[in-house]
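Note that this complex is displayed minus one protein chain, with the remaining chains in position.
Naming follows writing order (A and B), and every chain is counted from residue 1.
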Amino acid sequence: MARLALEPRETNSIIAPIQVAALALVMTLIGGAVLFAIYGVSPLRGLHAVFVEPLLTTYGIGEVLLKMAPLLLIAQGLAIGFRAQVWNIGAEGQLILGAIAASALAIWFDGTGSPLLLPAMIVAGMLAGMAWAGIAAFLRTQFNANEILVTFMLTSVALQLLYYLVTGPMKDPMGFNFPQSISFGQSALFPTIIDGTRANASLYLGLVATAVAVIFVRYSFASYKLSVGGLAPGAAFYAGFSSKRAIWIALLVSGGAAGLAGVGEVAGPLGQLQRNISPGYGYAGIIVAVLGGLNPIGILFASAIMALVYVGGDFALLSVGVPDAVTGILQGILLISYLACSLLLTMRLRLVREAPV
Amino acid sequence: MADPILNISGVTKIYGRTVANDAVDFQVETGQIHAVLGENGAGKSTLMKVIYGVVKPDAGTVSWQGETVDIASPAEARRLGIGMVFQHFSLFETLTVTENISLAVEGSKAELTARIRSASERFGLEVEPDARVHALTVGERQRIEILRCILQEPKLIILDEPTSVLPPQGIAKLFETLKTLAAEGIAVVFISHKLDEIRALCDTATIMRGGRVVGVVNPAEETSKSLTQMMIGQEIAEFGTRAPATASREILRVEGLDHVPEDPYAPRLSGLELSLRSGEILGIAGVSGNGQGALMRVLAGEIPTPPDTVILQGEAIGATGPEARRRKGLHFIPEERLGRGAVPGHSLAENVGLTTFHSGLLSSGFLNLRKRRARAAETIEKMDVRCSGPDAAAQSLSGGNLQKFIVSREMALSPQVLIAEQPTWGVDVGAAAAIRQRLLDLRAQGVAVLIVSEELEELMEICDRIQVMFRGRLSPAVAAGQTDIDHIGLAMAGDFDELEATHG
Partner (left out) sequence: MDVLIFMVSGTLAAATALIFAAMGELVAEKSGMLNLGIEGMMATGAAMGFVAATVSGSYTVGFLAAAVLGALLSAVFAVLTLVFRANQTASGLAIGILGLGLSSAIGKKFESMTLPGVPDLPLGPLAQIPVIGPMFFQLDVMVYLSIVLVFATWYMLNRTRLGLTIRAVGESPENAHALGLPVLWIRAGCVAFGGAMAGIGGAYMSTAYTPLWAEGMIAGRGWIVVALTVFGTWMVPRVAFGAYLFGSISLLELSIQALGVNVPSQLMSALPYLVTIFMLALISRNTLFIRLNSPASLGATFRL
């Protein structure tokens, strides 16, 4: 007689996270197929529209890269904090603040054509994102206020701040009262990197962040301390690693990265500040970070997959006529599948042969 | 001979590659106080879990009152009339005594209160039904556990190491209760590794070693030595007579230490004084939960205090953190190995860096992974830690092996002061002996060693001086040679005067 038994792994496997992500992806494909069937669309056509069609044209690939840039940046930042069990779920708000700060510079220095404008916007956006996340770090370390709730609330506040600015102080005076700023000049925009697409150089920021994260996570003492604090707070106390510093690092790094993503949006595909800056990149970034196993390389792939789901959702809307809500549902299924499978990260399935009793 | 109420035959239980129970036979009769004796890892707990329905045996039969049964869950066990008092109480701190009992015993509040009162009188188990558990002492908590068990009207009660948490006087009282229970026709299974107790209390002892039953004896007819031999399978080497302490220089000093712990249920420390000298072992005795944990955290630097309350080599260090203290030669081995002394999910290589990172494993904020691995390998080798190597996750090691790893890690930094909290708790005999030997070696090298332990025998054996902790206060130190277990026992119950008298 034989049965499957779950038992703890003795050493941390390197292959397990990849297996788990692959399994989650397969489950998502099945979930997607069911979803399309409910909408009366042939599952194969639907899945083809979401997961294959965007990759068939240069334009489609460009769109995927375009959406990948903010997801990659945000997720690399968030993963640093998640490893320390500091849950910043307000990347969306930090993205908005980054976008606002960068836009402010683009508007003030409009027409100067200075080559320093874009770098200055990048720095300003990053600092603004850090500052917004820093509020949560301050409230958590000084008042013990839960950072999950505070970062979420701050996102709602950031949205209202954005609405106020685009209908007031930062509104384009010549814009027929539309809630948006002036269109930025060329010196305030990221150059596109592939002709015929909208993919722009902000993707390089994401790739640089990935490279830095690889080194940081594997070799830095700071990252080691964060992971000890996340896995075993008692051990961090014992070793003398400051939990307050961990909270500050986690929130500032993730806030800064999200702020950069905000710069990438206003200085990229949007070219101006407007009401809708992000289709939920801040939340999708959470999924990307978890799906990537909180590993920088894993996140690189996860961000590509998530970007594909975003673009694929748009394609499916056009080609097979399912609503864009499908994107959100697929994202949810992807994360849920991953979480269900992640039991296999610490446990393994083994076939046990039993001698007859 | 009467028919046994519980008859276990040929029970085998295998976890992965370890055989926890190997064809175990075990019989208990009504009205008997039956000891199960064995060192850590001998298979006692697994056998009890089989009886209580927590684990399912891979082979063998359990028969209860003459009928073969399949005990699938603790609830099933209780229905049959089997009760268990765990070593770690399963009480709820925020609930009252009655509420705690009502979770396991049917009946209205008024009924229960009445039953609690009558049972507590009959068996000498005083409790206050409306008190909340967090305000109670360990002894009171144990009484609730036993009461909760009795009120379910069991025919068999299993007590897992019940005396390890009690002061000596409390043990005598517990024995009275157990004898009353046996006289009323209840079978009592008593798990312990303390031989004197077993010889004083039990009618029969089943001795286990390496997952097997190696003997069933009448303990009164055996000597401690013969029991030990059966338990361990060989004679344990006695400690070599150790040189008298050459202590002279004071290294660590605690003065007028007060502290209100963060945990609202823990006792506050008040007016603690201690002095630790080089080349001696100072023991802190006491029932756990009397403030030892907070004292350890204060000494380790996890909790800052006013600078001049803790003085290391003449320097006021009360406000410094654990890392600064390690740099000054003060090292700490915590009681909780997984989750405090080591990160469960991290490999041993990663865990070696937890406290030793500043000793050449770091350069400008970056880790030297190669060196760290080599250090882990050395640490493993030095104390013969049984594991698959530096990549083994800390949580995959047995308690004894992980403790050896942690001890080895802290020793590698040649401490000047070593503080160890329950260093041999839950560790098998071999590892415990190795750890004690290391502590004595350190003493011989002139290191100042401080040990907190609940095991009075262990303290009497290896310490030069002993202080007792009770409700956040610390007794003056007495020389271990000038006192005895009874006086220390009185102090553990709060009477410090007698202890001082012995010191003269």
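The rule is simple: contacts are C-beta pairs under 8 Å (C-beta built on N, C-alpha and C of every residue); 3 or more make two chains touch, one makes a residue touch a chain.
Since the structure is predicted, the reported quantities are computational estimates derived from the model, not experimental observations.
S.K.: With touch defined as in the header, list the contact partners of the absent chain among those displayed.
M.R.: Hidden chain contacts in the full assembly come out as A, B.
S.K.: Among A:Leu29, A:Leu66 or A:Leu335, which residue is in contact with the omitted chain in the full complex?
M.R.: Checking the options A:Leu29, A:Leu66 or A:Leu335, the one contacting the hidden chain is A:Leu335.
S.K.: Quick one: say which of B:Thr94, B:Asn218, B:Ser363 or B:Gln482 touches the chain that got left out.
M.R.: Once the missing chain is taken into account, the touching residue is B:Thr94.
S.K.: Of the listed residues A:Thr58, A:Asn146 or A:Gln186, which contacts the missing chain in the full complex?
M.R.: A:Asn146
S.K.: What is the set of subunit A residues that contact the non-displayed chain in the whole complex?
M.R.: That gives, for subunit A, the contact residues 87, 89, 139, 142-146, 148-150, 152-154, 156-157, 160-161, 163-164, 167-168, 283, 286-287, 290, 323, 325-333, 335-336, 339-343.
S.K.: Considering the entire assembly, which residues of subunit B contact the chain that has been omitted?
M.R.: Contact residues on subunit B toward the absent chain are 73-75, 78, 86, 89-95, 99, 102-104, 262-264.
By definition in this document, only the chains that are shown with their structure count from here on.
S.K.: Could you tell me the distance, in whole angstrom, between the mean C-alpha positions of subunit A and subunit B?
M.R.: Roughly 47 Å separates the two chain centres.
S.K.: Please give the residue numbers of subunit B that touch subunit A in the complex, ascending.
M.R.: That would be residues 16, 58-59, 297, 300-302, 321-324, 326, 332, 334, 336, 339-347, 350, 353-355, 357, 362, 365-367, 369, 388, 391-393, 395-396 of subunit B.
S.K.: Using the touch definition up top, name the residues of subunit A that touch subunit B in the complex.
M.R.: Spelled out, the residues of subunit A in touch with subunit B are 7-12, 218-222, 224, 227-228, 231-232, 234-235, 237-240, 346, 354, 357.
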